[in-house]
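Excluded from the complex is one protein chain; the other protein chains are retained at their positions.
Per-chain residue numbering starts at 1, and chain names A, B and C are given in the order in which the chains are listed.
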């Protein structure tokens, strides 16, 4: 087996993930390289979910019975864990949503309905980038359409990085919000936050960071980022589906209007008018995804028990190895940075003119799960003039052996269609 | 043990619910009478959740690998189950949300951004009732504030029913939408859908039904209701937290604009503009609550295996018994209908001038879990001039013995504060 | 959590009723509908009277009664100390075992130690104390008064 510096003992960790024992297509060992789409769930998280439903399940807040108090303590305890995980100055800055997409829509809608100085209207501009996930494009397109604001974006360089050469023209005095991805799910690129934040602060624009592909893979410190909002999603970080997070700066959450209305988010309601609870509850209408928040807390415990810096080092070593091995495959072109520097562990590529659907399908027949398509980032495909890519993406339980299997699999694909 | 006609064999069913074996406060048997807040989760549902995470977990749609195909089939299979459960004409009319609150906000927002003839604006009126859950009040208050529409509502009679005497004045030619609860979570009242739908159709208004307290407890047929939208929530019907449903008529879902933007809900995206997928996907932005939808499907299988008509009969018998027994308690006043006719199994009451917080707390010390407060329906408390109520609510696993325990518990409360 | 002392104060409240005062406040706990109207009367820095009327649960009612018993006749600085100690106890989530020093300061109010384990009830116990703090700030014309939901 390949020995790389910085690797975790992935063989030991894999025992925590029941699904990694699965065999597919008549006895082929599962090689799961679709982690940027969703991560697998460790036994530790599944157990906590079971225990929640078997022992503590109740609706949260306001209950005076034992189960309601336990469920509330677990749910609010998960909030504490998230706050600590991202180094939030206050637990009240952590809002639970159903996924990162809801978190990003929440930001867009808060700004659309805000009073000055935050209000996005026809006099103002919104800035995103060409490498965003559709979930960080469409909410802003909708906001722009509905308010008359102008949507602008940073383009990409040929090697898959943000082109910030015209930053002063893109981010201007009219810019109210700059929203961009910390690590791209299609290119793998890790973006230079500081340069963007500096310019945004210069013009008084708010900054929203889509950390969906960062939170699972590296230490995340919202204070160091100096952003105003940070969004991420539980299912990509060993947590359950159905849970996302929006972190926002306290003053903003106090000033900005609510989005969804309903139970839990109110202070007092009459038929004529209502007042709202303080954040985070103001933004959590209805019965929240209680078990899922608790499960996310368990996932954070699990990640912390390994160490986010160690996970990052592991994936960095794997990425370095994978880039090297993939570039040995004839006709393979990496879409995105071709080194492991300033990049995450999702690697997109094309293989000659074999369509990614065919690449993915023939890999699947060998038990290798990758994702093919535009990865909810179609503008990137348009930018590079390709219909789609094949993407392999790693996580803490990925191994060099799996990368070898991928490379062998790709050879098989080439022969098959050759 | 009390024998009532129509009861299920609840003792047998209780074995499916691990939490019902719990003991609280040093060995007291748990008497869980807070089912209107959330229901408990049977082993059958927990097992399906486990199996999902242990065997099939993947992101849905567009994957060409085995896990992605299995997860997609499970997720879409859950949609089929929901469609059948509510007798929807088409599976494409079933939208998965995170809870009923999101479902109701979705309707309000679709109408706020719609083109004519659906558009809610300053020329138009919205109609709700005084017995709505905050989740069916606040979204409409927000919509009214943001569009200038006028919010009107039906008042309540002294015995806890809708006052429809002025229906022609409340629902007028200006009315665009009438949204009301099928079964009230605080009063227990079951509302006369037909009369309201008839008047709404007369003036061409859409009808939205909040079935959060109906779907878990009685057969629900969206075609028979003749509504345009029906909302409900998974965690009250033996399902997991984090999953809700909005059913909407196909033509409407085709015509109405999207709400949340992001991955999965698009057809094609460029930086300049996007087009949207057909319903239901148009309204499901981002990675959906996959495991939770699958869990809801398992809950529906569970409920079907008992039979919704049998569950309704069981609860009806319990309610009849509970009303009778509760009215024997001195100083107890039921807030809501005082018979079991046209009502669900949630019973609110006051006990002399003992504050509901004290009632709930002393019951809890005896192991009896009820809810106290305004139950997210504060206008009802205002209407009846009370600060709060104590609410006991039953489900398929509730027993007459538990009602006896409640009545004994209330005697103890009276003595304690007497 | 329902100590004998609490029930006694609930059933036989001290100093209930509204009397003459220098300032009046009205506080509500929106989640459960507890309400209190409270007046303070000062004689220099000495608390001459705390009168109140309200409705709510036994905890909020008993707490107001205890407050009256403890604070009337006290010096403002002593009263502040009592209020702060009570706040500390209530926010302790049941993890603070009142010691002798604390018992000396809080007297009957130590009976509320058990309430601090019930997050939903802590607000009830604090309602009158927050109202008193607010009314005192008003009476003494303090600008930096921390106002809560005063209607």
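As a working rule, a residue touches a chain if its C-beta (ideal position, glycine included) is under 8 Å from a C-beta of that chain, and two chains touch if they have at least 3 such contacts.
As the structure is a prediction and not an experimental result, all values here were calculated from the model.
Asks: Considering the full assembly, with which of the depicted chains is the omitted chain in contact?
Replies: When the full complex is considered, the omitted chain touches A, B.
Asks: Using the touch definition from the top, which of B:14, B:62 or B:146 touches the missing chain?
Replies: Residue touching the chain left out of view: B:62.
Asks: Decide which residue listed in A:246, A:362 or A:377 touches the omitted chain of the complex.
Replies: From the options A:246, A:362 or A:377, the contact with the absent chain belongs to A:362.
Asks: Identify the residue among A:374, A:391 or A:414 that touches the chain left out of the display.
Replies: For the chain that is not drawn, the touching residue is A:374.
Asks: Considering the entire assembly, which residues of subunit A contact the chain that has been omitted?
Replies: Listed in rising order, the touching residues are 354-358, 361-362, 372-374, 381, 387-388, 416-417.
Asks: Considering the entire assembly, which residues of subunit B contact the chain that has been omitted?
Replies: Counting over the whole complex, subunit B touches the hidden chain at residues 62-64, 69, 72-73, 267-268.
To be clear about the criterion, only the chains that are shown with their structure count from here on.
Asks: So how do the chains connect up here, line, ring, star, complete, or something else (other)?
Replies: The chain contacts form a complete graph, every chain touching every other.
Asks: What chain is most central when centres are computed from CA atoms?
Replies: Given all protein C-alpha atoms shown, the central chain works out to be B.
Asks: Per the centroid of Cα atoms for each chain, what is the distance between subunit A and subunit C, given in Å?
Replies: Each chain reduced to its C-alpha mean, subunit A and subunit C end up 47 Å apart.
Asks: Centre to centre, by mean C-alpha position, how many angstrom separate subunit A and subunit B?
Replies: Subunit A and subunit B have C-alpha centres separated by 31 Å.
Asks: Taking each chain's centre as the mean of its CA atoms, how far is subunit B from subunit C in angstrom?
Replies: About 39 Å, centre to centre.
Asks: Among the residues of subunit A, which are close enough to touch at least two other chains?
Replies: 62-64, 268, in rising order.
Asks: Could you check subunit C for residues that touch two or more other chains and list them?
Replies: Each of 31-32, 118, 120-121 in subunit C touches at least two other chains.
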